[in-house]
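Excluded from the complex is one protein chain; the other protein chains are retained at their positions.
Chain lettering (A, B and C) follows the sequence in which the chains are written, and residue indices restart at 1 in each chain.
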Amino acid sequence: MEDTEKTEEIQVIAPTDKVTDENWEPKIIAFLCNWCSYAGADLAGVSRIQYPPNVRVVRVPCSGRINPLFILKSLQVGWDSVLVSGCHPGDCHYISGNYYARRKFSVLDDLFEFMGIDKGRVNFSWVSAAEGAAFANIIEKVTEKTRKLGPNRLFKEL
Amino acid sequence: MDEIRIGVFVCHCGTNIAGFVDVASIEEYVKTLPHVVFTQRNLYTCSETGLLAIKNGIKENNLNRVIVAACTPRTHEPLFRGICSEMGLNPYFFEFVNIREQCSWVHQKEKEKATSKARDLVRMGVARAALLEPLEKFQIDVEPSTLIIGGGISGMSAASVLANQGFHVIIVEKDTELGGQLRNLHRLYPGDMDSQKMLSIREEILKNPKIEVHISSKIKNIDGYIGNFDITVLKGEKEIKFGVGTIIVATGTDVLKPKGLYNYDGKKVITQKELELLFKENQFNSKNIVMIQCVGSRNEERPYCSSICCMTAMKNARVIKEKNPDAEVFILNRDIYTSGTYQEEFYREARKMGVIFTRYNESKLPQVTEDSVIYYNESLKEDVEIKYDLVVLSTPLVTYHEESKKLSKMLKVPLDEFGFFLEAHVKLRPVDFSNDGIFVCGTCKWPANVPESISQGYAAASRVTRIISKDTFTVEGATAWIDQEKCIACEICLKKCPYKAITRDEEDRVIVRTVLCKCCGVCSTTCPEHAIDIRHYKDNQVESQITALLEEGEWIE
Amino acid sequence: MEKIGAVLVIGGGIAGIQSALDLAESGYKVYVTEKTTGIGGVMAQLDKTFPTNDCSMCILSPKLVEAGRHPNIELLINANILKLDGEAGNFKLNILRKALFINSEKCTGCGICGQECPVESIDIYNEHMVINSAAFVKYPQSVPLVFSINKDMCIGCGICQAVCKAHAVEYFQQDEEININVGAIILAPGFDEFDPAPLQVYGYGKYPNVVSSIEFERILSASGPYSGMVLRPSDGDIPEKVAFLQCIGSRDVHHAKPYCSSVCCMYTAKEAVIAKEHQHQVNPTIFSMDIRAYGKDFDKYIIRAQDEYGIRYIRSRISSIEENPRNNNLILNYESEDGSLISEEYNMVVLSVGLNPPDDAIKLSKIFGFELNEYNFCKTDHFTPSKTSKSGIFVCGAFAAPKDIPESVIQASASAAHANILLHSARNSLVTKKVYPPEINVEGQAPRIGIFVCHCGTNIGGYVDVPSVVEYAKNLENVEYAEDNLYTCSADTQIKIVETIKEHNLNRVIVASCTPRTHEPLFQETIREAGLNPYLFEMANIRDQCSWVHMHVPIAATDKSKDLVRMAVSKANKIEPLQRTILDMNHNVLVIGGGISGLSAALGFAEQGFMTYLVEKTTELGGHAKNIHASIEGNNVQEFLSNIIEKANKNENLKIFLESEIDTIEGFVGNFETKLKSSENKENDEGTLEHGIIVVATGGEQYQPTEYLYSKDPRVVTQIDFEKMLFESKFDEKVNKIVMIQCIGSRNEKNPYCSRVCCAEAIKNSIKLKDLYPEKEVIVLFRDIRTYGLKEKYYREARSKGVMFLRFEEDLPPELEKEGENLVIHVDSPNIGKVDLELDLLVLSVGIHPPYESNEKMAPMLKVPLNDDKFFLEAHVKLRPVDFATAGIFVCGLAHSPRSIDESIMQANAVVSRASTYLSKDEIEAEGIIATVDISKCSGCGLCIETCAYNAITMDEEKMVVEINSGLCKGCGACVSSCRGLAIDLLGYTDEEIYLVINEFK
Partner (left out) sequence: MTESKSESEKEFEPKILGFLCNWCSYAGADLAGVSRNQYPPNVRVIRLMCSGRVDPNFVIDALIKGADGILILGCHLGDCHYGEGNYEAQANYKMVDKLLKFVKLDNRVTLDWVSAAEGTYFAKIVTDFTNKIRSLGPSPLSKKSNPSIEIQLKMKAVKQVVYNPRIRKLVGRERNITLNENVYEEIIDKDEFDLLLNETLEAEYVRNQIYFHLEESPKSVKEISNKMGIDKKIIFEQLLVLRQRSLIDLSEIKGYSPVYKVKK
């Protein structure tokens, strides 16, 4: 509700500040397929549905394009968690792109668990072009989950 | 922000306050209020000793807020503000609490309750004082020059007065020469002076080096505000741009051409204006003349009296009688308006010269046939026919509707329902507009005869002189202020401000031109996004007074 | 009279848009008039579509955006037609464009006016269940994305004009009359759904929990009033028991429309399934007479709905609904099959409303002068289903007859084909090919990046500190120039961008503003005008995915914008110019199969002057239609067949090869080479045929029954045999009692689909019999009578002529017993129980199944897939029903799925139009973003070949490495991530570029 005083903003570290624990904000990279999930994210914007600002989106033609190595590289470079989102089965603009993605990522899940990467750091979702609110909810859940997991120190210790 | 140190001076005002309010207990109570560091009671705070007490109070306790609880701010606020600025304290750090006219004097039989009311009022004053902010009155420089729109008699009169005081005047006249309606008049009442003599002022204007005249040119655009108007004039194809400090609107009026009334044809049935033309070119030789009054005025379409037609008709009738005493002149009228001494005298003389005045009723208008005028005579209770060889219709003055509408939009000044310019206040500011720096005179405000037009011209000139005689114009410090973060530029305030003080700047943002703002505060209450606040009457200041209405703890958090 | 190379399409629904896109791609100027303020029609209101449960918006909005941006298409929204004159080939039209009160050139669709408008009005897009402002856009993804003012709701307060930074609001905008000149007109005004309110009996409008199906569609939609939750309007609770009532306003002679609206059975099943999916507590029950799931994969959908989702079907028609005032529940009284009276309370009722002709149907027919049929739909002839009674004016979609989306899309392409045939001489006459300056070669140049950060009025600037983003961008790697603009997408800013590129000789451009989905083509076009390769461009979405969704945390939004710009710059440093591969286009066509579909398609191409080769396996043309004498509507099929065969033989652009089959087919779209062989594999001297397009019209075969003693007892015949007896007067008059059995060889384990034509066939023959011998007795044993669409009237005619219909359940089929000489049928019917019928003749309504061996041989040769019923599988069931995924190959007729003769002809015409989009060009441009293979890394494992849905990858046998055909590759990148050796990369989205973006983590 528009309350009488100006809402105070969450103080987010400017890019150059050193990451200290108390003012840490999770940073999430999201690979979105252009035809469905990216369109859903746009719809959340058009309907002005607010969600946390921790996500940075990379647009790819199809979820089939996302190479498992991208996910590993992201975690290695320091992103706190990764979201991959494609079309619902049957919606894929390229007919079967998302089937391959689904199969690859189910295998990946077990591999990550085997490697000791916390399951919460890699998330898969299927968002259609009409599900603006669903996209916002997913972003909220992933951000909260990542916040609980704390900063990604996995590869720093290696 | 350094620490707030409030000083409270409670006045006895002799017995006017002390008699009915326990002033001592007020002073004790005030000591308990936050930020109050000094209190004092005086017999007469507005007296010399009182003022001195305040000065010392400020100095010794280096007060940065002063409250006087005494009479009405409407009379003494400037006095106490002066004392504060003398002591180097910003005058807006002063707060006045009225415990006389609105407390002691009106609750004389209930001392206890009056004291409790006074205590509340002072508490509210202290709450507001804590939130007061320093404000500066500031000056804007003024271009010592005037634009006069319209070169008729009233415009020329204003121009000559101003020029003679050495001010630079620019007249813009849409016609090919100055003079306006005066050029069409033959003789002027009451002294039957020749109108051309009056036009002598025209030569004087043209000769005067201080007056710049632009004929057959029109106003293309007006921007800016008092002291700094930028004018664009269109002369044929050429555009002339210049700056002036003030503007006088003297665009005048025209005489109505009564198309379709009393089968007016401009030859056998003419208007008074056309009659005077005949006189001037002395082609007048009719014998039986019938004049009809109130043609096209005081009716459905124009329900106003044009006030000059009666005198004009009588003047022309007398001219006819002088030229040819046995000419028959009838004046069919509903009423004769000859107010004031000489006009009534003029009316009596006309009758003496044999002009016949007969009445007709609005419900049964006279008919004009090929050669006769038929009217219903009330006393004879029957139609009477008068043969004529000339009919003269007295028609009203009407505004140049299109040009006035355009000019009113440019100047952002209002028109009334008939298209006449609407002055700021009919009684107290008759030649001012509510917008600062713009004035109006002559028939464009309301029909007026030549003397009235001239005096209005002089009035407008003197109103202008008040402004351009000083090189700066002081502006009220407490004005509206728009927070650009919150403003969505919905322009509700812009459309509502009576002084057109709110406008769009070059970056298309909605801003307040503080120079024009009179701080009435209407814009703030209507702003949907709470983006406008009024300095010295800020929302939080008023809310602090509301909260202070009840004692601490008496209201719910 | 000189023909005009332009077409007017009336109606911006899916049908109108499909025909517009086909024609625009075939070289015609297309005008589309739309009554409302945005295209998309009813399909835009749907949540999901059957039978695949696709999200309607996901498959529709790419088509709308394409139509909105197509250089040859001009959208005239808020417009209707005033006057028409002229004739086929040269029509002059006077169109009224009603004022929008907002200038659509200036409006950027940012929506600030809608946000600040104080007046709440009703949102028609959401069926009056959501509030909207008086300044509104039809729906968030509308095309064109322009706002308009609803004059009756607007109180004229002037706030929208004040807040609009683009100065687009014009209160004194007048209606505007424009005149256009076109060669052909396509009517696609769609339908109006039946308003159930007049039928007081159902309490629609009185009881809050009775909603129409289109309202329920909005309830299901995530962007709808209840955000996709299934709730009751009366109290917002989840309705446990939901009843769907079929045939509201359809198959109802007395109160509403006598015809069947064809789509309600299917959309109801879908709505029930989706409701169950959204809320597991919901238990849908569907009250229907017949379940008319006649289309491809429709029956499977119904079976899944019943088994997997537990949807209950009750065969009964509800007469009335009362409301229980205590809890707003609804009491349904109905008579169950066995005659007992049941009264049940439901929490919510959905009325499946039928499809009426659009309310301005009569007005349109007066203006244009075409005839309407008895139901006020547009009158069409059976064998030319897209032609109206007036030449030069064609019709498609629900305005011809109620039909679903795939049929509408087929008929849209079919009507486009007729326009093609009419105007092919004036092709490309009104279409100007844009001329660009020569492309600057940036090879080897160091990147010089220009960045344009947008304020978008206050939509970005109001929340993100744009000037600080510009400052931040200035000192990023290789950034030469950075500035901010009020509206980067406005026309004047485009000119400024072109000048800035030249002035600072930039070779990479980044725009930080809204979503690339709608604006990337616009900016790519602009930098191409400055001589830069369009792919040297990158966008950062700092509005829809940043400022608009982080309004309350402006500092975080500004930081995010800086990150997104930094990521764009890192990618921009690596992007390379891409060229679209050009393929030359052979204008000949190969049609496989000489049935009615093959012939219609072949003639469609030949009449446009394209050389067409028709290959027919048997000795004569005609295919399955040879056995059909008349359609149910009474049209003489044999006469039509002989005419069309005669026309085919006479047409010199058409070369017919009888008794021939395909030996081998090589090549790809535009460059096919085919060798034929004669059926008895005699040598064929024709040599190889070169052509650019392939049309598969191999048809279907009639099921040869083995049950019911067929071919063992002469008194058991199929409908075809029975038809022959009746039409060739070989009927044995001694036969008195005839029994027909439906769904023989269909809707069973082996062929779990409905063959669609058998019901009509059985009814046609029964009516024919009753006309000849009224006293004979005919009993039809059926599971569902599926006389969908306008065929319903014949079902009623048969009943009125004394034909008896008896229903049997799938698990209790009728049994035939031979007692001595006479035959007896034992039937166990749900409504009258067990009965034994003696009979003189048993007629089996046998279904249609695909020619299994020839399909299984043809499919791998063409590299096109078959569905699990072995019919050919099209690219997309809804929106590309006649294309194969592999470009340049099309399918029509029974090869696609069982369908009636007029539907086959319609599909054949559709193929003609679809193929014309290729044939109308001398060379075709393939995608710029395509995969490329580094053969040094390729191990030849072939995994990518299977992954590619477009068969764009083939194995080079000698080098044992793969090759990618740039003409077929669509750039999805699935092969890239499947390759184990990282040998394949996707230009435009290379691994290196993506890694660079990932590394931008700070």
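As a working rule, contacts are C-beta pairs under 8 Å (C-beta built on N, C-alpha and C of every residue); 3 or more make two chains touch, one makes a residue touch a chain.
This one's a predicted model, so the numbers in the text were calculated from it and none came from an experiment.
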item: Partners of the unshown chain among those that are drawn; value: A, B, C
item: Sole contact to the chain not displayed, among B:Ile6, B:Met124, B:Val355 or B:Val431; value: B:Met124
item: Touching residue (missing chain; options C:Gly114, C:Gly158, C:Gly369 or C:Pro577); value: C:Gly158
item: Hidden partner chain, residues of chain A it touches; value: 1-2, 4, 47-50, 133
item: Hidden partner interface residues of chain B, rising order; value: 22, 25, 72-74, 98, 100-103, 105-110, 112-114, 116-117, 120-121, 124, 434, 490, 492, 495-496, 498-499, 518-522, 524-530, 534, 537, 539, 542-543, 545-547, 549-550, 554-556
item: Hidden partner interface residues of chain C, rising order; value: 116, 118-120, 130-131, 155-159, 161, 171-172, 208, 225-227, 229, 231, 233-240, 281
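The rule is short, and it goes like this: only the chains that are shown with their structure count from here on.
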item: Whole-Å separation of chain centres (CA-atom averages), chain A against chain B; value: 67
item: Chain centre separation in whole Å, for chain C relative to chain B (CA means); value: 71
item: Junction residues of chain A - those touching two or more other chains; value: none
item: Chain B partner contacts - residues on chain C that touch it in the complex; value: 112, 116, 158-159, 162-163, 165, 458
item: Sites on chain C touched by chain A in the complex; value: 47, 52-59, 61-62, 111, 115, 140-141, 221-223, 227-228, 515-517, 541, 543-546, 548-557, 559-560, 562-564, 567, 875-876, 885, 929, 947, 949-950, 970-974, 976-978, 986, 989, 991, 994-995, 997-999, 1001-1002
item: Complex interface listing, chain A residues touching chain C; value: 7, 9-12, 14-16, 25, 27, 29, 34-36, 38-39, 41-51, 53, 56-62, 64-70, 73-74, 77-79, 87-88, 90-91, 93-97, 100, 104, 128-134, 136
